[in-house]
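Structure provided below as structure tokens; questions to follow.
One protein chain is absent from this view; the other protein chains keep their places.
Going in written order, the chains are labelled A, B and C, and every chain counts its residues from 1.
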Amino acid sequence: MLGSYLTLAAVLFCIGLYGVLVKRNAIIVLLSIELMLNAVNLNLIAFSKYGVVPSLTGQVFSLFTMTVAAAEAAVGIAVLIALYRNRATVNVDEYDELRR
Amino acid sequence: MEALQTLTWSDTRYLAPELALAVAAVLLALLDLILPRRASRDLIGWGALVGLLAAGVFVGWHIYDLQSAVDAGKEPIRNLLGGSYRVDDFGNLLKLVFLGATALIVLASLGTVKKAEVPIKGEFYYLLLPAVIGAMVMASSGDLITLFVGMELLSITSYVLVGVRKRSGASGEAAFKYVVTGGTASAFILYGMSFLYGVTGSTRLSDISGALGDALADYRALVYVAFFFMIVGFALKLALAPFHAWAPDVYQGAPTPATSFLAIVAKGAAFAMLYRIFIFLYRAFGSEGDQAAVREDLFLALAVLAAAAMIVGVAGALKQQNAKRLLALSGVANAGILLVPLTLEVNSLHSSMFSEFVYYLIAYVFMNAGAFAVLTAVSRSSGHEELSAFAGMYHRAPWTAAAMTALLCSLAGLPVTGGFFGKLFILFGAVQTKAYWLAAILLATTVASYYVYFSFIRQMYMRSGESDQAVAVPVPTGIVIWLCAAASVALGILPKPILDWIDGIFSLGADFLAR
Amino acid sequence: MLENVPVLSLIVWIPLLGALVTLLLPKHHSRLLRGFALLFTVIPLLLAVWLYASYEPVAGGGAFAEHGTWLSVPLNTEAGLQGTGVNVTSYRLVFDYRLGVDGLSLPLVLLTGVVAAMSVLASVHIRKRWKTYFSLFLLLETGMYGVFLARDLTLFFIFFELTLIPMFFLIGIWGYFGREKAANRFLLYNGLGSAIMLLAFLILIATLGFTVTETAGGAAISFGGDYETLLANLADPNAAAHASGAMFLSENLKWAAFVLLLIAFGIKLPIFPLHTWMLKVHAEAPPSVVMIHSGILLKMGVYGLVRFAAFLFPAQLASWATVIAILGVVNILYGAVLACVQKEFKLVLAYSSVSHMGIVLLGIASLNETGFEGAIYQAVSHGLISALMFLIVGSLYERTGTTKIDELGGLAKVVPFTAGILLTAGLASLGLPGLSGFVGEFLSLLGLFGSLKWLTAIGALGVLLAAVYVLRSVLAITYGPLPERFAGMKDARFVEALPMVVLTALIVLLGIYPSLLTDLMQHGFDGLLKELQTRVGG
């Protein structure tokens, strides 16, 4: 059982990473980060249930993760909105004024 | 399941510094609402300073308290919440550093931060405080969850701090980049942590270290995965090369005080976390066989990252013309240097890695805070942050130029400054543990960094400026500049008190290796 | 009267005091500033002369050692030595403040005093920012004295680095057209040298610098860079066992440290092919600074090479004697041949320095007292000669605006005094007996000839080439027809003539009566020679 969950989480993490690295839409990039965090959650829950030493801690941890992820997403979106006001684009490629 | 032990009233006194800051942050936020729109927000800045000072006093009290416990022959650690929060000397020392550094940053920004730069100045000050709380939590935690929460508290507030100039595209872009990088880094660290939890069944660092040795036998690959994901995440957070590319962009876009906060406090906190997690490996793994091999691998990975950071940071800064980006890259190199002591073997001759690290960190705080303060003053007068803003400083502000020279000497590691002795200790440790290659890289990059730091000096002393107008330095900024310069020199001439102090209160065994 | 006064400390710190005083003076009074700078260079010079007068060359060094603990920094023992069975009561890293003088360093201290004072006089050519100039100059002087007097590795290193920063400024601010490049080159190249040196020093401190004091409760262990401790630990066959082996310097590490030191000081010296940085410095720095640079700073390389590479590693030195001699010969011939074709007089002098420093290497490679004394003698003599040369260069440049050999000529007609001094300096440089240059050369060659005859003979060709390049350039400047635009030139002013006369007089004096200096160096090499005899087996 554990293996399946871990694999799923790994896939999810990779999809998230792929999204962060490749997607041009800034919102999707932020969402991809959430995907990665969710992969972590999946891991934690799986370990908490099927791990070597099953314990509740993993679930507690995942609660924290979710909360914090929400806060992070909120700030991320807020930053993005402020940025959008200045640049009028959500295209990540065009956020390259700061360079070299 | 002691993990679910609850917080008691008596525990709050151990949380006093953090609580003081939290209270200050709330009060200042309220004050900001109450104050009329046109009133100067410097008042909030002073308030923040007071809050930091109060927290510092509490930390000092903790140190005294722990010391008297040691004298009384008792365990010198206060474990809260079942060991997920530890008040120990390691944490206390770093907390002092963080608080001091933040105070310097606040002081320097009082007066120099223009309205145009940070339109909502009040917010800037009271957002700094939760960020510091996050850093302090990181320094003090004994549990992965606490570590994570502290880290995120710091990160999320930093995102805001970076983007606080909300009308500026650059600030927003920097904030966005920081969010993406920070988020990804958090995800990596967390992913690693999840495996660590998975193979040991606990998030408590002390428990993990106890269980890791056995776990290695069965889940070798997962242990590697756990640590490598964490290493990558930390490398991103610390901007170790080649995970550093975001740092110059973010530093450049952020308002200068925020930059200097990122460069000092955020970095220091990440190091605190790194220490918390990695020093345990010494207890988790024995000194022989497979376990030692894994440990060696992990520390080697860190050492390689440190070396890469030193090399890339310095090389990248060689031709950099923007002062802030230059300091960002210098921060990359310094992160590498700060990482060196951790990677050194603890053996029969050498175990003073923590003194080496903290001493250099303190020196780094002063030299960086000072340099950023000078940069603030200079860019305020010239309107840009290119290196050429420093041209002709010898004529325009001779005393500031002199102070900057001292700071640069410290950055470059020239005697007799804090930077010099910091590097000297680290090098001595490296030589004692026979890590000659690392010492050689540290020395070589130090030499190359002369070119980088002396490019400021060339501008200040050997070029004529765009104008002959004197550079106005506001009093608080001036105080910070001179405080930092004087401290940098003093650390070089008399490093003994601090090192004696560190050695007197800190104990590797008690703070890290004991349960 | 001076018995209880810390003379060495005074020599080292008075210039620094001078630098601070200079900072307080008004910045537009160049004469006042120069006067003060002169005062603060002459006092240490007088002290050094007093030292010379009262120094007794006896076995085991002189009576002027000073020491105190500067810093004693704790090292953590938590995870460490507890496990090794030794009960460690204290474990510290010690930085000592140790000064001392012996036959090896005293000549160089005197040289520093003389050249620095003369260079202050020669600073009349400095046209701007006098205040900064003189305070940096005095800071530099403190560094130089410190290097020659320090008896602790870390202290030595600090003083060594301390010369770097002021030099960077002195070149970069007051130099000629390419000054910034030259300053950078200087800083980076020498920084690299001192970094390499630091690595070697740290290895030495970590492996040889330990002192173990057995007390009732256990052992107090400290690491430090005290030179005497290093020597004692090296000589003590029990030291390795005494300190649990882990600390001790292995044979491979000895070699590594020796080679590192050779490279580090080889950059300063400079040894081919590490010499290119000093060409730029010679060409771009203001002459009064080059006087210091060529006159003293290069000698720090000589001093370091003998003091550390040779004294600490006699066995390595002995087995590499041929290598060093070959390096020396290459230096001599390479520098000399290149000096023969330079068009810029300052570069002739730069390459001639390369050549002359090769002779020093020959002296060191000789492994006998004659050669060592020759090396130091050569260092002192070259210091005086090149200081004099650059003094003249400065005064000629001020008048003609050029130092290109082709553009000058016939100056003996308009500036006979300067031209005469230049000719004397040239003759001294080419090793004319009766002037100081000869003695050092002769002793070095003589020393080396005992072991490496062919190499010495080849190296002696440098004597011939020296004649070629010196005469070629000096005669081109002073002899021959005078270009018309120089017709109205005036000879040296008093303030220029004075240092010229003093330096010339010293050059002549040392040439006529070399015992003035060689007697001083007696017993200076005792320890090394003993080691060479016992360890290497004669």
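To be clear about the criterion, a residue touches a chain if its C-beta (ideal position, glycine included) is under 8 Å from a C-beta of that chain, and two chains touch if they have at least 3 such contacts.
Throughout what follows, contacts and distances are computed from a predicted model.
A.B. asks: What protein name does the UniProt record of the undisplayed chain give, "NADH-quinone oxidoreductase subunit L", "ABC transporter permease", "Glutathione import ATP-binding protein GsiA" or "Multiple resistance and pH regulation protein F"?
C.D. replies: "NADH-quinone oxidoreductase subunit L"
A.B. asks: One chain isn't displayed here. Which of the visible ones does it touch?
C.D. replies: Every shown chain touched by the left-out chain: A, B, C.
A.B. asks: So one chain is hidden, and I want to know which residue out of A:Phe47, A:Phe61 or A:Tyr95 touches that hidden chain in the complete assembly.
C.D. replies: Looking across A:Phe47, A:Phe61 or A:Tyr95, the contact with the absent chain belongs to A:Tyr95.
A.B. asks: Tell me which residue among B:Trp246, B:Phe357, B:Trp482 or B:Phe506 touches the hidden chain in the full complex.
C.D. replies: B:Trp246
A.B. asks: Extract the touching residues of chain A with respect to the undisplayed chain.
C.D. replies: Output for chain A: 17, 20-22, 92-93, 95-100.
A.B. asks: Mind pulling the chain B residues that touch the left-out chain?
C.D. replies: 176-177, 180-181, 184, 224, 228, 231-232, 235-236, 242-243, 245-246, 248-249, 293, 297, 300-301, 304-305, 311-312, 315-320, 329, 448
A.B. asks: Can you name the residues of chain C that touch the chain not displayed here?
C.D. replies: 188-189, 272-273, 275-277, 334, 337-338, 340-342, 368-374, 377, 410, 412-413, 416, 427, 432-434, 438-439, 442-443, 445-447, 449-450, 453, 456-457, 460-461, 463-464, 467-468, 471-472, 475, 478-482, 513-515, 518-519, 521-522
Note that only the chains that are shown with their structure count from here on.
A.B. asks: Distance between chain A and chain B based on Cα centroids, please, to the nearest Å.
C.D. replies: 25
A.B. asks: How many angstrom lie between the centres of chain A and chain C, each centre taken as the mean Cα position?
C.D. replies: 62
A.B. asks: Taking each chain's centre as the mean of its CA atoms, how far is chain B from chain C in angstrom?
C.D. replies: Taking the average C-alpha coordinate of chain B and of chain C, the gap between them is 42 Å.
A.B. asks: Two or more other chains touching the same residue: where does that happen in chain C?
C.D. replies: none
A.B. asks: What residues on chain B touch chain C, complex-wise?
C.D. replies: Touching chain C: residues 282, 346-355, 394, 409, 414-416, 420, 424-425, 427-428, 431-432, 436, 439-440, 443-444, 446-448, 450-451, 454, 457-458, 461-462, 494-496, 499-500, 503-504, 506-510, 513 of chain B.
A.B. asks: Taking the complex as given, what residues does chain A use to touch chain B?
C.D. replies: The touching residues are 13, 16-17, 20, 26, 29-30, 33, 36-37, 39-40, 43-44, 46-47, 51-58, 60-61, 64-65, 68, 71-72, 75-76, 78-80, 82-83, 86-87, 95, 97-100.
A.B. asks: What does chain C use to touch chain B in their complex?
C.D. replies: Contact set of chain C toward chain B: 71-81, 83-84, 93, 132, 154, 157-158, 161-162, 164-165, 168-169, 172-173, 179-180, 183-184, 187-188, 191-192, 195-196, 198-199, 202-203, 205-206, 223, 244, 246-247.
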